[in-house]
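One chain of protein is taken out of this complex; the other chains stay put.
The first chain written gets the first letter, and so on, giving A and B; residue counts start at 1 in each chain.
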Amino acid sequence: MSALMTPATKHDQPDKRPILLDVKNLEVCFHTPEGTVYAVNNISYQVREGEVLAVVGESGCGKSVSMMALLGLIPKPPGDIAGGQAFFMDRDLLPMSEEELASIRGGEIAMVFQDPMTSLNPVLSVRRQMTESLLRHYDMTGEQAEKRAIELMELVGIPDPERRLGDYPHQFSGGMRQRVMIAMMLACNPSLLIADEPTTALDVTIQAQIIELMVRMREHLGLALIWITHDLGVVAGLAERVIVMYAGMIVEEADVDNLFENPQHPYTLALLGALPRVDRRRDSRLKSIPGAPPNLLIAPRGCPFAPRCEYTFDRCREERPPLFSISAGQHSACWIDLATGKPRER
Amino acid sequence: MSRYIIRRLLQAIPLLLIVSIILFALTMNLGDPLATMGGRRATRPADRERLTRQLGLDQPMYKQYLYWLIGNDWERIDLDGDGEAETQGTRQGVLRGDFGNSMMKRGQTAWEVIWERVPNTLLLMIPAEIIIITFALLIGIYSALRQYSAADHVITALSFIGYSTPIFFFALISIYLFSVNFKRWGLPSLPAVGMFDPQVGKTTGQVALHMILPVLTISFVSIAAYSRYIRSTMLEVMNQDYIRTARAKGLHGRYVIFVHALRNASLPIVTLIGLDLALLLGGALVTERIFAWPGMGRLFLDHMQRMDVPVIMGILMLLSLSVIVFQIITDLTYAVLDPRIRYE
Partner (left out) sequence: MSAVDSISPPVTLSPSADELAPPLTFRQMAWRRFRRHRMAMFGSITLILLFIYAFGGGMIYTAERANFTDTSQRLSPPSPEHPFGTDTVGRDVLARTIQGGRVSLMIGLTAAILEIIIGVLIGAAAGFFGGVTDSLLMRFTEAMLIIPALFLLIVMARLVGGNVYFIILILGLTSWMYVARIVRAEFLSLKENEFVLAARSIGTPTREIIFRHILPNSMAPIVVAATLAVATAILAEAYISFLGMGVQPPTATWGNMLDGSYNYIESAPWLWIFPGLLILLTVLSINFVGDGLRDALDPRSRNI
């Protein structure tokens, strides 16, 4: 267990923190000339205040799309929210107008994106990009906003912030840019921060620094964190709860300890099995998952993971499994109970 | 920054030299200038020979080019054909601004002949440029923001038609419509010939009236082409990650478009405008012909008919020079506007 875990998340005590985000049956589709693709296929989850939730899955499993849909950042002509509700502090985000969403974005829910080089505007100064969200969400003067920006930059560990405020994104290194992004997004004290693979584009050493920064921010500001990643190592060190997604659906949901000690879904098992580990024999082969993620245009009838799964039987290919409740806080969308090897009934 | 300027200027010089060599090689074979100069009277063989030597046409090609470039007043030339160079040359060469004398308009230097007409061309091109930039921006940006809408599709189709239209066809249509048929339909018709009505005189009102159709013609095709480019640029910018970030910060839509998107789109757009300005002087060739506008384009055509090489070379070099100058200005402007280049 990691020392980063806060006591409230130990799974033997019920979590009393109020629910911040409650997503129900979210469906997001894209209308392409070849057909309609359901990138997010009926997912439901909750995030409590101050909680760290990790969303894990391969590229294309719908994790980014599901989060961007909450903030209305999906391009609407090809994209469409096909169903579901997303209650943030008792208000449903999905039917909100652009103006209503705009006041929540950055203010109460913030999102940090993957590639800091392309995510920062190259022709605007950092000063401008830092102060503009402050000026938009608060009634401040330019000077006050600048002061706050400098404070934020110090907070995230950018050296010499007064001088660097006038610089442009290309004058920062990759890690520094991501810090700028984080500072920008935390400027208005959001209660929920969604981080979409914020360290994937960075060096491993910088990765560790950014993760450590995020943890510090979270403790400092008490915000809830949704961390999207495909890296299970990051999950282990940071998350309280984990959602595993595959082909637009949630296949497993658990507290982080349970996920690693007692995975219930074959996909999770496979992901864990594919991790290189220090304590394995050096010459043992890495287990990879055979096959490829399904083409979402032609969705299969049964479980989407069935073609690549080691444990299938007939029903897996015929019918999609619902999310079974394994224990308090752990759910798995699989027909087979991996502990006993026997199929489950509804 | 200043090193960049100097470097660009230094690069421009060999380019201009190459251009001048290419043009010289082409124009020096352009027919018989002596026939042009002689006019309708037959020239005596002796006069011909004298003219040949005077114009330096008996010299080898590289020497002709040299004289053209730096003149021959630093040397003596053989004018009377006795094999001995005795007369001081009088040409100063292009580098000192001497393009020679016009063969068509006796008594005037090529430069004078050209400069008489340049203002008339500018009179068409500058208003046209302003109109082009304004409308292309408006149409292009509107079209990009309303992508997939019916208006966008209509504008796209019209743009394609617009830039596929040869200018002379558009000119003819506009004359037919606004000049001929307006008169028929009892509407005030727009003039289609010349710069002013000789019976009324060269007043501002007259010139302005006569400018309308030619300026419209020049603008039409360019607006169609550039609005497509601007639309495409805006779309590309709007799809960038930093726009998504800006929206994720909760910034208002208008602000995102005008501050985040346009600032980035302005870079290629400024480049487009700069390069279009480079072609400013030469952009009215066909239009001036159709509307009988006394500009530089028409001058070129008239003097090509009569093979007036000094004037032709003068016009070509002037155009090439303006292209290079504007290219450099555009590059510099871009370097100033883009912080990635300004703060290296």
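Everything below uses one rule, namely that contacts are C-beta pairs under 8 Å (C-beta built on N, C-alpha and C of every residue); 3 or more make two chains touch, one makes a residue touch a chain.
Because the structure is a prediction, the values reported are computed rather than measured.
Residue in contact with the omitted chain (choice from B:95, B:301 or B:336): B:301.
Checked against the full complex, the candidates B:90, B:134 or B:164 give a single residue touching the omitted chain, namely B:164. Those residues of subunit B that touch the chain absent from the view are 14-15, 18-19, 22-23, 26-27, 29-31, 147-148, 157, 160-161, 163-166, 168-169, 171-173, 175-176, 179-180, 232, 235-236, 239, 279, 282, 285-286, 289-290, 300-301, 304, 307, 312, 315-316, 319-320, 323-324, 327.
Just so we're on the same page, only the chains that are shown with their structure count from here on.
Taken in their complex, subunit B has these residues touching subunit A: 147-148, 240-242, 244-253, 255, 259-260, 263-264, 267, 337-340, 343. Residue ranges on subunit A touching subunit B, taken from their complex, read 71, 73, 77, 98, 102-107, 110-111, 113, 115, 118-125, 132-133, 136-137, 167-168, 170-171, 181, 184-185, 188.
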